[in-house]
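Starting off with a structure, shown below.
Chains shown are a subset, placed as in the full complex.
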Amino acid sequence: MKLGVVTEFDAAHLLPGYQGKCARLHGHTYQVEIVVQGEVGENGFVMDFYQLKKIIARSLEDLDHSYLNDILPNPTAETIAGWLSDRLNMDLAGTGVRLFSLKLWEGKNKWVMID
Amino acid sequence: MKLGVVTEFDAAHLLPGYQGKCARLHGHTYQVEIVVQGEVGENGFVMDFYQLKKIIARSLEDLDHSYLNDILPNPTAETIAGWLSDRLNMDLAGTGVRLFSLKLWEGKNKWVMID
């Protein structure tokens, strides 16, 4: 079964060398949907949402209220999603669930997804 | 092709033996997304949405405005989704479409999915 949690973080970034507005220092409220997959245990849970949200909050700690260019040289939605995916894979190791997909919205109506 | 319908139901529950707030009697407005799969017929429909919504409303009849512990001993989102999936599989039998996935939100930003 799959479990999904939607949350968000706020960060500044700019895209160096981009021809257009994205080269200017700006920011977004990024929405993230994290989907994990696992088996339903005897307690009726794949994983307690409370625990899953704590893990996700820890994975997002470095990104939230940050200047993303301090973390990634070219913080496009694609490279941020890649970084977060690696981070979640580490933080979910040994928990009994695995990362199934990660969707990252930049603004309201556009997103990238790793699955 | 796939067809999706999003609807909701309101129910009370508690999780017996849970260490935390979920052990207290409380309730949710559960959102459900039901996705079915089938072929497009000569009438241009996989299935008339009107008919699909009627089937779904019937499947949800027992859950809506109920105390979920009367139906399931441990009504986590996972076990409710399992129950509803079985019910939809029965109610969709012989209609020409099959249940592809079922997503159940508990509150706004977290969900379980059977697919």
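When the chains are written out, they are named A and B in that same order, and each has its own residue count from 1.
To be clear about the criterion, a residue touches a chain if its C-beta (ideal position, glycine included) is under 8 Å from a C-beta of that chain, and two chains touch if they have at least 3 such contacts.
Remember, predicted model here, so these are calculated numbers, not experimental data.
The complex is a homo-oligomer: 2 chains are shown here, and the full assembly described by the structure file contains 3 identical copies.
Following the convention adopted for this analysis, only the chains that are shown with their structure count from here on.
With centres defined as mean CA coordinates, chain B is found 27 Å away from chain A. Residues 1-7, 35, 40, 43-46, 49-50, 52-53 of chain A touch chain B in their complex.
Within the complex, the chain B residues that touch chain A are 15, 20, 74, 76-79, 81-82, 103, 106, 108-115.
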